[in-house]
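Apart from one protein chain that is not included, each protein chain of the complex appears where it belongs.
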C-alpha cells in the first residue's frame, strides 16, 4: 500500500534512497526457466547510468548490479530475484545548505507533510536515482518479452521547443536511438535538442521534453476491459516517473479535436489473413486491450526542478520566506536518461499483462506461445 | 487481476453488461459511521443518466439505485455496500446486424481475441454503461470526502475545435457547470460546443473533447512517492474510462516545453501561516504527493466510435472486408455525460489515498481530522 | 483490505447482512468460456439452505440465486459474475431483546469495538448467513475444477464426543455423504451424531464437531513455496469460517508427536510410471505445493454460540452485568450445513492456485490441460 510495488503477477518492489547504502529491487513472479545473466541487466543500467554523457549530471556511479537470489545455473528459479546496486559517489554535504528549506517543485515539502521525517540528502527516496531498481527489473521483463517476440523502443521526440516528428514507430531501431547522446534518432532534431540542453546548462537552467515509446510484436488480447485497461496501466507507469506530467495513447489530445468519421481505425485483412487496422490512431489499444498493432504512447516531462538560478521559497521551521541558489549535481535535462527508464516501465506493464492474459479463457492454448 | 476492482483501501468492484439484467458495484472498505442515503447516490447517477438531455443518446434508463447491503440506520456499517441498478431499456435487436463484424475502434475485435466469447449486445462489458457502477461508488466517496472538506468539480473545457480557457479552477462551482447541458460553465463557449455537437449529430458523426477536473481542500500528504504517486493513480483512473486517450496533471504537455526557472512553483507563506505556492503549475502535486493546493488534471476523450456514416471493417469469421453503417442509440459526444464520471474517478482516487495516508507515520494525529 | 474478498486470480467478494435486503457475491477472474448454469449454483446453495433438515434452524429461506452479470449464451464472459440471493424470512424483532447486550462468544462486542456501529439484527455481517455468497462462488469454482478433473468432498467426522474414523478419503462419494442428514457417510456414526444433536437441541444447548475434506485429482504443482503455501491458503480459508477454531493438514497435530523416520512419506512409482507416495501423512502437500496425492484437511468447529440456556454477560452502555436467555432461530449444530461451505472454500482455494500455477514457468504446456 505504500506504493513501492509495481505489477500484479510480475511484481517489482524497489527500495533505496539516493544517498543510502544501496538501491535495487525484488522481482517476484518472474516465471522459472528464463535464461538470464547479470549482463542482461547491466546493459540497461549502463544506459541510464549518471556520468555517462556530457549532457547529464557529473555524479559518477558505476551502478554494478549484483543478483542476490532467484537465479541458478543461468536460469530463473521462479523465486524472487533481488537485484542490488551500491551507491558509491553520493556527496551528501552538498545538500546541507538546503536541508532547512523546501526546494521549489521538489518533494521536500510534501514529504515532510506526509511523513514528518525526511532524508534530505539528494532527495532521498524521491530522487530519480530510485529508477535504478526499475531499470534493473525492466531488463528482466525485456528478456522475458523477447521470448514472446515483443520489442520495446523509446526515443526523445521533443526538448523544450524542439520537436521531432520524423521518426517512424514501425521501423525505428534501438541503435538509431542511441546513435546520439540526446537519444533522438533524427540527426537534425538531435543536434537542435543538444544545443538546447547545452544552452540551458550554460544558463544554469533546465529544460523539459517528451518521449515516445513503441512496443512492436505485442499479441492481441493484453489488457483488462475496465479499471486495468492497458492504457490505464501505461499511464500510471509513466506518471509514476519523476517529473512526468502528461501521457498520451495513440492520438492522445489530438484525437479529442477530431470527428469519429476521421478518428476511427478501419479494420482490414493483411496478406497473411491477419486482422489489422489501416491506420493506428488507437495506438494499438482498443477498449483497453491490445489489438496486435504497435502500441504507441507519449510522456511529457517537466524541466528538472533543480536549476542553479536564484529562487524564492520558505524555510522548514518556522516557515519564513528565503532566497537561495541550489547546489549539488543534476541533469539539465532528464530526457536522454529517461529513455531507458520509459522503456523499462513499458516492459514492466506489458509483461505483467501478458502473464495475466494467460488465464483469460478456459480453453486456452498457451497464449502466446514462446515458440511461435 | 481481471481488473474490475479500483482502489486499495476503498475498493470498488463494478459488474454488469450493457444489456444484461443489471449493473452495479460493491464498495468494500468504506469506513463505518458515514451518514449516507440512497438519494446521495441517486443524485450523481441522475447526472450521468442516458436520455436526460437533448445532446445525448435516446436510450431511456431511470437508473434507480438499490442499496442491498452495508447500510443500517442511515449510516455505513463498515461492511460491503452493494449498489444495484437494473437495466430497463436495452434493445438488443439493434445490435443483431453488427454481431458478425468488428465495429472499428470499438472493443469487439480485442474482446474476441482475449476471451473467445463476447456479449455482442450493446458492447457488453465494454459499454460506457459500465460506468453506472463507478458513479454510484463515486457518490459514496464524494460523501466521505465532504467529511474532510474536499470538493471535486469537473467541466467540459473543449469539444472538437472549441476551447474554453476562461474557467477559474479556484472558484468554479458545480452549479455553474450544470447550468448548460454541455456542462461547460462559460456561456459563450458552451453555446459553441452545443452547436458543434448538434452539427455532428446532424452529420451522423461524433466528436471528441476534453474535461478539466479540480479538487479543492485536499490536505497535503496524499499520494505515495514511487509507483502510486497521486498523479499515477489519477492518470490510471482517467485512462480507465472509455474513449479516454490522454491525461495531464498541472502544466502537462505545456510544461515539457518550458525551462525550470519558469516552471518551478515558488513556495510562500499565506496570511494564516500556511505554506502555499504562488502559482500552481504542479497542479497541486509534487513528488507524487499533494501539497495542499488545488489538484488540477485534464483528460482527453476521442470521438465516440459509433457514428452513423458508412465504414469499412472485417467480418468475424472468416475475416472478410465489409462495408456497414452502425445502428443503435449513441451519444454524438460523450463529454457532457463524462463530467460526473470524471468526478467519480477523482473522488475514488482521493478517498483511497486519504485513507492510505492515515498510516503514514507512527505518531500521527488522526489525519486529517473530520472535525477540523 | 476490509477483507471481504477471497483469492488473487479467482477473486470472490461477498456482501450482505443476515437481515438486510440481499446477500451474494461478485466473482471476478473466472476465465471466459466456462459452461455454467444457474442450476449449477443452486445445487450447492440448496445443500446449505436453512430449514432443509430437521437438525437445523427453522428459518426458511428458498435462497434462489439470480445471475446478474458475467454469463451469456450459457458460458462465462470473463467479466464479473454477480450472484444474488434475496433474504425472505428474516424476523428481526426476535433480536430486539438482545440488542442492548453482548451475546457471549458472538461478534457483538468486537464489532462494536471495531466499528462503533452495528447491525444487531441476526448477527448482521457476522452471521453464518454470509456464507451464501461463498457457496454460490464455490459452485462456480467447482464447475471450473471439474474441467481439470478435480473433485472435492467433505463430511462430518465428529460431533461432540462422537468420532468417525472409518471413512476412506480415497473412495468416499458425495452421495454417501448426503445419505444421512448429519452428512457423515458412516451409518453407525451418523446415527450417534444425530442422536447427539437432537439431545443437545432438547437440552436447549449446542454442540461442536469436525469436518474432513478431501480433494482428489489435484495436479502436482499447485501452491506457492513461501507465504502462500497451499496449506496456508487452506488454513486461512477454514479459519475464515464462522466458529472454526482449528485446522489440520495431513497428519496435523498427530504428526507433531512422531519421529521423522515414521512420518516421512516414501516416494514410489505406480504402474503408469507416475510418482506417488506410499502413504499420505503429507496430506497431498509437500513444501506447500501439491504432490498429486489427495489433499486431506480437517477443520474444527466450536459449538454454536447461541444456545437457549441462561447466560451472564454485560450490557452495551453502560457496561453492566446481566443475565439473559437467547431468542431467535439457530442450528443446534453447525456441522451438517458446514459441509458444503467447507467444500466451497476448498474449491475456491484450489481454483485460485490452479490459475496461479499457469504462469509458473516460461516454457509451460498449458497446465493442466482441460482436455487431458
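By letter and in written order, the chains are A, B and C; residue numbering begins at 1 in each of them.
Simple rule for what comes next: a residue touches a chain if its C-beta (ideal position, glycine included) is under 8 Å from a C-beta of that chain, and two chains touch if they have at least 3 such contacts.
Note that the structure is predicted; figures quoted are calculated from it, not measured.
J.: Pick from A:11, A:337 or A:353: which residue touches the chain that isn't shown?
T.: With A:11, A:337 or A:353 as choices, the missing chain is touched by A:11.
J.: For the chain that's not shown, point to the residue among C:55, C:68 or C:238 touching it.
T.: Once the missing chain is taken into account, the touching residue is C:238.
J.: Which residue numbers on chain A touch the omitted chain?
T.: Residues in contact with the chain left out: 1-2, 4-5, 8-9, 11, 13-17, 20-24, 26, 28-29, 32-33, 66-70, 72-73, 75-82, 84, 114-119, 124-125.
J.: Counting contacts across the full complex, list the positions on chain B that touch the omitted chain.
T.: Where chain B meets the chain not shown: residues 1, 9, 29, 31-34, 76, 78-79, 144, 147, 225, 355, 358-366, 370.
J.: Given the full complex, what residues of chain C touch the hidden partner chain?
T.: Residues in contact with the chain left out: 1-6, 8-9, 14, 102, 104-107, 109-111, 113-117, 125-126, 130, 158, 160-161, 200, 203, 205-210, 220-229, 231-240, 242, 244-253, 255-269, 273, 275, 277, 281-283, 285-292, 300-307, 309, 311-314, 319-321, 356-357, 359-361, 363-364.
The criterion applied here is as follows: only the chains that are shown with their structure count from here on.
J.: Degrees of rotation, nearest 5, to put the Cα trace of chain B on chain C?
T.: 180
J.: Taking the mean of the CA coordinates per chain, how far is chain A from chain C in Å?
T.: The computed centroid separation for chain A versus chain C comes out at 45 Å.
J.: Based only on mean CA positions, could you tell me how far chain B sits from chain C in angstrom?
T.: For chain B versus chain C, the centre distance works out to 38 Å.
J.: Measuring from the mean C-alpha position of chain A to the mean C-alpha position of chain B, what distance in angstrom results?
T.: It comes to 26 Å between the two C-alpha centres.
J.: On chain B, where are the residues touching two or more other chains?
T.: 1-2, 4-5, 8-9, 14, 114-117, 125
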